[in-house]
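Missing here is one protein chain; the remaining ones are kept as they sit in the complex.
Lettered A and B in written order, each chain numbered from 1.
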Amino acid sequence: MSSRLSTGGKLIDRSLSKEFMFNGRRLKGFEGDTLASALLANDQVMVGRSFKYHRPRGIVASGSEEPNALMETGSGSKLEPNQRATTTKLFDGMRVKSQNHWPTLEFDLGAINSTFSKFFPAGFYYKTFIHPRFAWKYLFEPIIRKAAGLGNAPKEKDCDTYEYFYAHVDLLIIGGGIAGLAAASSAVKSGLKVLIVEQNDYWGGRAIVDEINIENGSGSDWIYQQVKSLSNEKNVNLRLNMMAAGVYDHGYVLLHETLTDGSNKKMELRQRLWRVRAKQTIVATGAIERPLAFAGNDLPGVMLASAVRDYLVNFGVSCGDRTVIVTNNDDAYRTAILMKNAGLEVPCIIDARPSVSESLSKQVQSLGIKILTGKAVSTVTGSKRVEGVAICSHAGSGEVLETVACDCVAMSGGWSPVVHLWSHCGGKLEWDKKNYMFKPDLTSAPLGANGEGMLTVAGTANGFLISRDVLSDGYTKSKEIIKALTGKVPKISMEKAHSGDESEILPVWFMPQGATRKLKSKTWLDFQNDVKVSDVELAAQEGFESVEHTKRYTTLGMATDQGKLSNINGLAVLSNSLNVSIPDVGTTTFRPPFQPISLGAIAGEARHELFKPIRKTSIHNWINANGGVWEPVADWRRPFCFQRNGESIKEAVEREIVNTRTNCGILDASTLGKILVKGPDAARFLDMIYTNVMSNLKVGKCRYGLMCSENGFLSDDGVVARLSDDSYLCHTTSGGSDRIHAHMEEWLQTEWWDWKVYTLNLTEQFSQIAIVGPKARQLIEKMGVDGLDLSPEGLPFMGFSEGFIAGISVRIFRISFSGELSYEIAVPALKAQEFWDLALISGEEFEVMPYGTEALHVMRAEKGFIMIGDETDGTVIPQDLGLDWAISKKKEDFIGKRAQMRSFMKSENRWKLVGLKTIDPSVVLPDGCYAVDGESNSYGHKNMIGRVTSSYFSPTLERSIALALVENGPDRMNEILNFPNLDGSVTKAAICDPVFFDKEGKNQNV
Amino acid sequence: MSDYNNSIETFFYKGEITVELSKPKGMITLKGDLERSNINAGVIKTLELPMPKVRTISRKDGVQISWMAPDELLILVDFKKVEKYIELLEKNLKGEHYLLANVSDARAIFNLKGKGVREVLSKGTPVNMETIKIDDARRSRLGQLPVAFWMVKNTEVELVCFRSVTEFIFNWLKVASAPNSLPRYID
Partner (left out) sequence: MLVILCPYCGVEAEETELTAGGEAHLERFGPSSSDSEFENYLFMRKNEKGITFERWHHTYGCGKWFHAARCSMTMEIFGTYPAQTSKPPKKLISMIKKKRPEWGEGK
């Protein structure tokens, strides 16, 4: 069994015990434990079920490469699924549940899949669920979704907070092992700004466990000293619990910092996503041990040899009383030595190599541990945990020679440098023929903005496996980088690590060499996704020769551990099946993030009220307090209507319309875009920007104008006022002000840069308040005007004046979007609420009422006025909307003119604007519905001949009205069109003039 | 009649730094060729301040010129004196091609005070706040929104945003300066 030893454990504090619940059982751990070490200390060897076959699975690793031990921690608003037990800190009162089983971890019904595993080969889903088609959606997928999958998504909102932080450094060092620390100490004196980060919560990496000697002391002492002296340096920043998730162009690196362990029940800042811009980066991320592939290697109790060592040294946890070591290299011997020295049994070391000679093996033998050379594991025995190993010759097919009882198998297939970060932004790999691993090809580094390398790799990550070389490479790489950054070669005292030579590794990708198909189908490559040696071989046999195809077909390396343990073994099996070398098979692409990061960290602060900016006008709070029903208009909020007690929204809208048309309405039109265009060439410029002529507009007058894109399509509209000879105020739509201002600037800066024009977006300087209706003039006069003549002659339709109303400085435009007598009054935004309040007081006797956007929309539709975004969709030209009168024929050029000359823009068959009246006046056509002509095209689709663009019930006309684009519409007056509805019924409507109300304009010309 | 200028909502928060919406200031945008000697001279004469260098401000006695772009300045004066300054500028820039506009109502200014001000802003702007010195000005973004800011003291920044997003920016700053939320990365 696995247990806590009475002594030892470098990272734990035995004086602080921690209680936690695992699947309802109360267990104990210590301060400093990870969840994994605490579970092992309590003999909880089985921790989950596999993805596909629901096989019992145990902890394999001790770090971020762990494929099996994914847990659900916390509850409610603190629930976090898929937490890796090996990297999750234990805290007092922690509640943990294992995942992917039903009903319990020990008895899982899904495990029946394992019994039938030969019916679930690679590509099973592709092969099986293709017919009948409908069954996938209704039968197979729901069942598979239920059976597969990891943790449950939290049901409550995450109560914690997350944030970003932008940092700029000269040198970023990723990895706080000896290579990283050596690099950081070298950089101290250079004066460079250095950030060194480590994903664990302690410095030193593997050197803490594998006691090494540096100079005359222990590795642990050296690490302690380095960290201590670095902490005192102003230009160096050291950060633990910070995982480098990804490397991107131009030295951009994403770092994920875990700030708290989740033990706090209240809201807290949980994680921080660092967006670092580094001039240079040194990746010193070490290596990950590779599992060996043998039958039964997925049984709980089969672990990486280095992990067994980690649990023993760092946490004082024995992973088994009797541990059999299986290896193809010297490193696993260290595990044997440490276990034996801790008083535990190591019955034997099974070494696939024919012979071993170096110092480690001698040490092992002196401890009385048997070394079985040239041997392999035929199979691991046991059902829910290891009970023994059956040993065979590595050269054979798996015939059992002897069986050794044990409760833990520590395996080592060699090491793979962590090259992920090197590869993220284009670093290439090369095959190391001596150590049988991929390592960075330093001649093809990821390039920065200047075309020079921006990232290098040092230490074990660079393929050095012996501490002596690892430390020295840390110094060397740092030296090169400092020279690249400062131009000077730094003086560095390079300290030395001492280590003996090791004997060579034997490449073993599965064992024994001639394993039978039966053994291979119980030999796991990818633990999380249940991919076996037999699956990869089957894929190769079925023609999946590319590693990228094999990956997708078998799902090898596609689990949440991203194949950290499985990739190399899988590649090797594929290369073996295809009979080509491993480097010729190639690797799959490494992509960020290195480790999964939470959606909370990705969202950062952009949640709740910070999710999306909301723009508010000066009248916003008043509207909010007076029944305003909000709707989003671009980033603005505008009131759809003002709802009164007991009134439905429809009733409110109709009341507002009727009142505006009979008395007086007031509208907050502040969101309207207002762009000031000024300069000697302003008139010439606007003649290019607008389809109509603006240069002949008289000072003091307004003109409605249209803007098109260079592709000819209608882009925005609005009223232009000429303020003076050389200045214009251009009104845009509410959603269009930023876009149109940018459009003007783009043309000015990049095409007509010699024209003397300046533009400024003044949208927010002025609030625009529209006073509309037959009594509008009386209302304003009541407010008290100074310097203004509001008489029809003094301020005619499409004119504007400047003066004072109620003592407030205003610019008053006589323009109308409703067909009524209407004034739009621009007041400084900070005065807008005051003006609004005064208008309401003065307006009481004229029965003034505020109205919202829906009333505005209905009134403009009654008048047949188009709305950008309703009647236009980026494919509509002004000519389609009967706006030919606003397109100058005299002007030689304007933006969009050439495009509108193209044959299809002039086609007779274009869909053009018409009005529609439903035969049944109470029926309102659905927005966006289509008219059909009863014929079908060659695909059997019904021919569509038009579409509704705006549709309302008009209280003015007491009937439904609609605007539509209909093929050749204006020539089809009074024709009745059919609009099919979703329920199969058809609504009939007659084509009519798009101006439904007061065509002659007598309401506005008063 | 009540003074509506004083009834602007108050926005105040004290966390790692103090965040406060300033009382309305007079703000004038000037666009023109700043390289032209007449424009340069007209500005200097009117405001009695040196022309700020690229990405800096120059200020004295409540009057400030902020460099916004190669052809754009933001001039800050007393709220009540805006019209007077615009008149004066128009007089002193006569004959030149320029654009002048009162933008006092279009923008809001936040005053941010405290040791952690650089770190708070670093949560939302890609600007390297460690390199921003007193009198430096920058236009960038804060989270999802455009802002401009300048360093008044080593522990004090003035931040300008559009008036319509005052509340959003305030909420953003509040979250970013929550107690104990600074990474303690910039000294």
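Heads up, the rule we're going with is that a contact is a pair of C-beta atoms (placed from the backbone, for glycine too) under 8 Å apart; a residue touches a chain by one contact, two chains touch by 3 or more.
Predicted model only: the values in this text are computed from it and were never measured.
Within the full complex, the residue among A:Glu215, A:Asp893 or A:Asp920 touching the omitted chain is A:Asp893.
From the options A:Asn216, A:Thr443 or A:Thr750, the residue with contact to the unseen chain in the full assembly is A:Thr750. Note on the undisplayed chain: of the listed residues B:Ser22, B:Ser140 or B:Asn180, the one touching it is B:Ser140. Among A:Tyr202, A:Tyr224 or A:Tyr252, only A:Tyr252 touches the chain that is left out of the view.
Taking the whole complex into account, chain A touches the unshown chain at residues 248-252, 277, 447, 449-451, 710-711, 742, 745-746, 749-751, 753, 892-893, 897-899, 901-902. Although one chain is not displayed, its contacts with chain B can still be listed: residues 54-55, 68-70, 72, 126, 138-141, 146.
By definition in this document, only the chains that are shown with their structure count from here on.
Taking the mean of the C-alpha atoms as each chain's centre, chain A and chain B sit 33 Å apart. Within the complex, the chain A residues that touch chain B are 161, 163-168, 193, 234, 237, 257, 269, 272, 275, 277, 605-606, 609-610, 612-618, 621, 636, 676, 678-680, 727, 756, 758-760, 762-766, 807, 828-831, 833-834. Per the touch definition, chain B reaches chain A in the complex via residues 1-2, 4-5, 7-9, 24, 29, 31-32, 71, 97-99, 101-107, 119, 122-131, 143-145, 162-168, 171-172, 175-176, 178, 180-181, 183, 185, 187.
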